[in-house]
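Below is one structure; the comments refer to it alone.
Apart from one protein chain that is not included, each protein chain of the complex appears where it belongs.
Here is chain A:
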Amino acid sequence: MKRMWIQSESEKWVEEGIIDSTQRDKIVNRYSQKGEATFIFFFSAILIGLACLSFVAANWQVIPNLWRIFLIIFFMIGFYGFGSYLEEKGRSGYSVFCYIVALAVFGAGIFLTGQMYHYSMNSVFPFIIWGLAAFLLYLSRPYLFILLSGLAIVTIGEIYGLANMHAFDWWLFALFMIGYGTIVFIKKSEVLSWLFAIAFIIQLIGYSIEQLDQYYWMIIFSLVLYVVGTHFQVRQISRPFTWAPLLFMFGFTIVQSFIFSSPYRESIEAHFMFYFIWIVLASLVILFTLQNAKGISLTRLALFLPVFAAGHFAELVSFIVLYVFAIGLLLEGYQQIDKRKVHLGTSAFLISTLLVYIQVAWDFLDKSLFFLIGGIILFVIGFALERNHGKDV
């Protein structure tokens, strides 16, 4: 798509004498055509992997055990070998596809062998081996999709362990943090960092609820991610690591506000360690934020406040927190002339307003007055932004 556009557009540039034809060729070659195909191959790899899995499972009964093992190994080596052959021929899209099928066959092989011989499975050990295989495969064949498959295996394994065995496996988590985490910091890919941050949050939500019995520990884990995000100044890491926890905490605060509005809610007494760790992490955020001279973004810290500690006022405090975040973000966007932040801030503001409207203002406040205030605040911010924009032009 991009390449075609560049091709047609650059013709005009050559005609107009902006660039010469050698420069044009160089520019066009920067936009190779392979990128999109890889994406499609990845999904077809997943589908074929699943098809293999279900086909083998369905016809499993008629094949003797030793033949089954042989079949699994044959398919696995076949796909790895074919992938390697294609890679040498320069067809990396196809080869990634083969590697992922081979990896799927390996995982299926572990589970099917266990099932076939009636081994007892009382841990997520198969997922550790599978996730490790994906990780090592990535080291020898550094394709993003192999790494993403590995991230998915590790995350699903952890959730599977929590749901079925009520256990959080620290070996699997170590593989995730040390193995995959290291790659995130070496590669500095934004997609990878986003997925790593999301996988981190998902696993620790499970850990907080299932193992710690207290959901509020999620705040600490999100804050850890945020601290890392504010410390590292590489955009590809800092953006996902700050925004994934922020978006999560925004949603989490909304859910909390619903819990707080329930008359049956139990009051939460958090462990003193929680407050201690919270203060340490929050201080780090403040320190790193001020170091980077981004004082205005300190308002975001409001989202991580342990709102539940406010007792009867918890609901009100959670609304205030949401507004502080939304308005802070709008001002930040206005100051830095960052359209994305303004849009996000506006959305956050509207969602917060809607939430307050549903929960509180419905009964107590004149509806039209309430919307009027919200509208005026947004208008003032928008007006200020426009004027500032005008000055720059």
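Simple rule for what comes next: a contact is a pair of C-beta atoms (placed from the backbone, for glycine too) under 8 Å apart; a residue touches a chain by one contact, two chains touch by 3 or more; residues count from 1.
Note that contacts and distances are computed from a predicted model.
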{"item": "Per UniProt record, name of the chain withheld from view [\"Glycosyl transferase family 2\", \"Peptidoglycan glycosyltransferase\", \"(2Fe-2S)-binding protein\" or \"Putative membrane-anchored protein\"]", "value": "\"Putative membrane-anchored protein\""}
{"item": "Touching the absent chain when the full complex is considered, from A:6, A:52 or A:110", "value": "A:110"}
{"item": "Options A:52, A:144, A:167 or A:298, residue touching the unrepresented chain", "value": "A:167"}
{"item": "Residue in contact with the excluded chain [from A:18, A:136, A:191 or A:337]", "value": "A:136"}
{"item": "Contact set of chain A toward the excluded chain (per top definition)", "value": "58, 60-61, 65-66, 69, 72-73, 76-77, 80, 84, 102, 106, 109-110, 113-123, 129, 133, 136-137, 139-141, 165-167"}
